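A single protein chain has been omitted; all remaining protein chains appear in their positions.
Labels run A, B and C following the written order; every chain starts at residue 1.
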Amino acid sequence: MEPRTRLERQARPESMLLNMGPSHPAMHGTIRIMLELDAEKILNAEVEVGYLHRGFEKTCENRSYFNLLIYTDRLNYVSPLINNLGYCMTMEKMLGVAAPERAQLIRVLMSELSRVSDHLTCLAAMAMESGAFTAFLYMMKAREYLWDVVEFTTGARMTTSYIRIGGVRSDLHPGWRGALSKAVGETRKVLKDVSGLLDKNAIFLGRTRGVGTISKEDALSYGWTGPCLRSTGIAYDVRKAHPYLVYDRLAFDVPVGEFGDNYDRYRVRMREMEQSLRILEQVAALLPEAPPLAAGPAIEPEEAIRRSRAERAREPIRLSPNLEGSEKERLAGLSCQFPPVAVPAKEDAYTTMEGLIGHFLFFMAGKGIRPPKGDVYFSVEGGNGELGFYIVSDGSDKPYRLHLRAPCLHIVSALEQLIKGRLIADVIPTFGSMNMIGGELDR
Amino acid sequence: MLELAIAFLVFGLLSGVMVLVNFVLGPRRPNPAREKPFECGSPPLQTGIGPVNIPFFLVALLFLLLDVEIVFFFPLALAFRGRGLGGFAALAGFVAVLAAGFAYAWKKGIFRWS
Amino acid sequence: MSGFDFLTTRLEAALGWGRKFSLFHYPFITACCGMEYMSTACAHFDIDRFGAGLTRFSPRQADLLLVVGTISHKLAPVLRTVYDQMLEPKWVIAFGACTVSGGIYQNYAVVQGIDRIVPVDVYIPGCPPRPEMVLDGLLKLQDKIQHQKQDWRWARKD
Partner (left out) sequence: MGPEGLIDAIRARLGEAVEGVTDSFGDPVLLIRPQDLRAVMSALREAPFDYAVLLDLTCVDFAAAEGRFELVYHLYSLSRNVRLRLKTSLPADRPSVETVVGLWKNAEWLEREAFDMFGVRFEGHPYLRRILTYEGFEGHPLRKSYPWRLEQPRFPPKDEA
């Protein structure tokens, strides 16, 4: 077959061509690197992506603003809540809406939990692919504790779609302080163990120190952001450069590496996890206890409907808390009430005519959330870098165009340059330290 | 002598059974795709094996050498059992000769690939 | 039941028992379900308790193809090649809603269910399925292996 790719055209006849293909344990299943080899040395490499292209942007053009939240979870599926946050804050910027204070604190709490689990998964995979299987098991254990906190509150371990436009879906679950302090404690213990295992480990240092080095200029020229850019020494962090939510009130510093090689990327992520744990503790201190709910047992919806048919409900009723939008008295602190961009309170929807109409209007096709015409770009600090959403709206309830600025695409585009001239074994830690996430890269 | 014969008999029988079981119980369903080399699922870029590079060959040779040396340790250890320091000295001499060869190869840069 | 039948049924029961407790799985991981697979395979939920813990990254040594995550049309031939290169007897588990039916992605890019490409034995729904659902799916596969007609060299093809 005639050579189609640039690599095959330029390949010398005597060199060996090899696929480090999509279905490879270290390629996270979605990247194919075509290598031109002379024994173990890589003469030329070509990276092919797109194996996890799921048509996210086309699908979003056919979904309403409220419904496409579930697609944002599955972009960077290692830190899903940060994608939710990015999308929702872009929408809030377009709608000119701001989340209330408590919702902002909960958002910071959730996105920092996601960031730590993102770095844990990335370093676990990088360590396992370089042979340190124990570090993988330790970090997965720590991630379970973090996911417990997320699961108790949002109901799902990973694909939560908990952060909504205008605020959050519901309040933190009652025992969240205990679960959070246990998770933070366990994660700190694991971080100490893993840094003990890997930091001065001759094999790990041999494979990562001085491997996959990138200069500051090249990193900027490739559009690198996030931990990979900070490993080269440039302290650009969206939380500090353009503070959003309550990050300007929190004390945390931005760890920076010196040479921009694999080891620095590993160290920057480890230190960044400690900073995130620090943030978690500060937010836990800032977050007041949720106001106690009104007295009286929580009644089921059909009971509320039956009562409201008899006569208009006078005293405030309380619905069972598993319904979205219930716990009406707490909604004021959780999502912006005016203009109504969140799901209307269930207590109204079941017992009053206006509430029922409001509920239908929110979910009806063509009604719902309809931002003004125009385009907007907003970005948050994702697990891999600057996660930006560019939304063009034409006034209808579906986005005309929704584009994600994927930090992974820029980081992986430098992979060819980083591995040229090195040995095959260097591809694995270099690619592992980039934390390529297929969902975000190929969208 | 007897337990040697029994040992050979048992080991021979065991391996024979394992090969036979594999031959009997393994289903045979030829599939053309299985002849192609496995390259992570993508179509291979090159058919056939290209020229083999010298560094591979040298490392393989060195490995063969040292592996055979390790196999010699077992009978030597049995033979010199109970001979005390003399036995240990003989064994050490054997190892020293090979270690010298290994050090020479290492210094000559057999492991430096670039 | 003649003497020979008694022997083969005992042999098939033994074969089923042997094969179901030593499943070497090939994790064909692409997307978000991979994160849930990591939790299932690691210490907390530990797939190894059921004899399926050893991951083999080459189809030659695996007898269970665990397809995890969205399979796009660009990846379909890769999945087909890996399935063809696996040795008999082999089974396939579809892990996650995207492999079962294309999940939430019904568009130009995603294969609407991998049973359009490879024959699937057990479907595990969920987006992503919880680790307990994955282990339940594995147990269902083990029951299927135990009670299916075992395939061996002189097995009658009735």
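Please note the rule applied: contacts are C-beta pairs under 8 Å (C-beta built on N, C-alpha and C of every residue); 3 or more make two chains touch, one makes a residue touch a chain.
In this text, all values refer to a predicted model and were calculated from it rather than measured experimentally.
Considering the whole complex, the hidden chain is in touch with A, C. Among the residues A:Gly29, A:Gly55 or A:Gly226, only A:Gly55 touches the chain that is left out of the figure.
Touch with the chain that is not drawn comes from one residue among C:Asp46, C:Asp115 or C:Asp136, which is C:Asp115. Checked against the hidden chain, the listed residues A:Trp176, A:Tyr236 or A:Tyr266 yield one contact partner: A:Tyr236. On the side of subunit A, the interface with the absent chain consists of residues 4, 6, 49-50, 53, 55, 57-59, 61-62, 93-94, 218, 220-223, 225, 234, 236, 241-242, 374-377, 386, 388, 390, 392, 400-401, 403, 405, 409-410, 413-414, 417, 442-443, using the contact rule stated above. Looking at subunit C, the residues touching the absent chain are 73-74, 76-77, 80, 106-109, 111-112, 115-119.
Keep this in mind: only the chains that are shown with their structure count from here on.
Shown here, the protein chains touch in all possible pairs.
Here the CA centre of subunit B is 34 Å from the CA centre of subunit C.
Distance from the subunit A centre to the subunit C centre is 30 Å, each centre being the mean of its Cα atoms. Work out the mean CA point of subunit A and of subunit B, and you get 48 Å between them. Annotation for subunit B: residues 40-42 touch two or more other chains. In subunit C, the positions touching at least two other chains are 78-79, 82.
Contacts from subunit A toward subunit C in the complex involve residues 21-25, 28-30, 50-55, 58-59, 70-71, 73-74, 77-78, 121, 124, 136-137, 140-141, 143-144, 147, 157-159, 438-439, 442.
Looking at the complex, you find that subunit B touches subunit C at residues 23-29, 31, 33-34, 36, 38, 40-43. Put simply, subunit C touches subunit A in their complex at residues 27-32, 34-36, 38-39, 42-44, 55, 57, 69-70, 72, 74-75, 78-79, 82, 104-105, 107-110, 127-128, 130.
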